[in-house]
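Our next item is chain A:
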Amino acid sequence: MSPLLTVRGLSRSFGGVAAVQSVDLEVEQGTIRAVIGPNGAGKTTLLDLVTGFTKPDMGTVDFDGHQLVGRSPRDLPSLGLMRTFQSARLVPSLTVRENVMLGAYRFTRARFLSDALRLPRTRREERELRSRADELIGFLDLTRFADSRATDLPAGAQRLVEVARGLAGAPKLLLLDEPAAGLDDSETRELADVLHAVREGGVTMVLIEHNMSLVLAISDQVTVMDAGKVIADDVPSTVREDAAVRKAYLGVAS
Partner candidate 1 sequence: MSAMTATRPRARLFGPLGVAAALALSGCSAVAAAEGEAIRIGLIASQTGPGSQLGIGEVRGAELAVEQINADGGVNGQRLELITADDQSNPSQAVLQARKMLGRVDAFVGPSTSGPCKAIGPLAESAQVVNYCLSPGLKPEPGGWQWSASVATHDLTSRLVDYWKSQGITRIGLLTQTDSSGAEGAESTKAAIDAVDGMELAGEATFSPDAVSVTAQLQQIARHEPQALVVWATGAGAGVAFKGMGQVGLDVPVATTDGNLTYAFVDRVQNFLPDPLLIPATRDFWDPAEYPNDEVREIEANYHDAYVAAHGEQPDFGPGVAYDGVHLVAEALERAEGDAAQARAELEKITDFDGVVGTYNFSREDHRGLAEKDVAIVQATKDGFEFIGGVE
Partner candidate 2 sequence: MSDYLQSILGGLADGCVYALIALGMSVIYSISRIISLAQGGFVVLAALCAVSLQSGLGISPLATLPIMVVIFSVGMIGVAQIVIQPAAKRATPERLLLVTVGMLQAVGGLLLIGWGNLPYTMPAFTGDAPVKVAGLSLPTQYFWLAGALAVSVLGLWLLLTKTDIGLAMRATASNPGAAALQGIRVDRMRLIAFGLAGAMAALAGTTIVPITFLQFTTVTPYAVAGFIAAVVGGLGSNMGAVTGGLLLGLLQGVFGRYWNADLAQLTAIALLVAVLVIRPQGIFGTPERVRR
């Protein structure tokens, strides 16, 4: 079975500085892949290249049989690829529930006229959308925020809303950009449980993360980046012992 996501030779430089340098990456179906590395290692740039926010200078991104390079980020939800952001991009004036409902927007088949006339199908869809959103909100322990304006939440909670929104889209692949930043230890543990359960549900994930305990707890495979290059790519236990990794990233931590 071929990998769900295959990145080949992906490169991008900004003003002569190579932010991402011929990165290869394969993510197997149903696994969690963590990408770690020090600040400025090129992790978020890699995510931006995969999702079309930044155009690569070179390389290819193959997702579920689709070539992603050259596509607009807004085309990805319909392919089954959702992502979250380091600083959450929620819709400001909508509530948490409404933001999560938006994630499933592409599934609604009702069209304007039936919406305007409030036909039964529309109402049924609306009801289903809402209950699915509430389910996900409960799953991520955000129920107490459901009716708050999304952007009034603390940054950490906003990222969780993004996770819920991403899941609402029933993605094949979910790309998470530092979902645990700003969460305390117990919250992080909860998040680990959630992501675990998500994987059990068959969703493949790529996780960019600083929090090593989270990474080591949940990922199946870890990619380590430094100065735009992949310096290691292995299972968590091996990566933890890798000398280059320890030097580049874990040096102080170990």
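Selection rule, in plain terms: all candidates are chains of the complex that A comes from, given by their letters.
Everything below uses one rule, namely that a contact is a pair of C-beta atoms (placed from the backbone, for glycine too) under 8 Å apart; a residue touches a chain by one contact, two chains touch by 3 or more; residues count from 1.
Here the structure is a predicted model, which is why all the values come from computation and not from measurement.
Candidates 1 or 2 all belong to this complex, yet only 2 touches chain A.
The residues of chain A lying in touch with candidate 2 in their complex are 73-78, 89-94, 98, 101-103, 105-106, 108, 110-112, 115-116, 118, 122, 125-126, 129, 165, 169.
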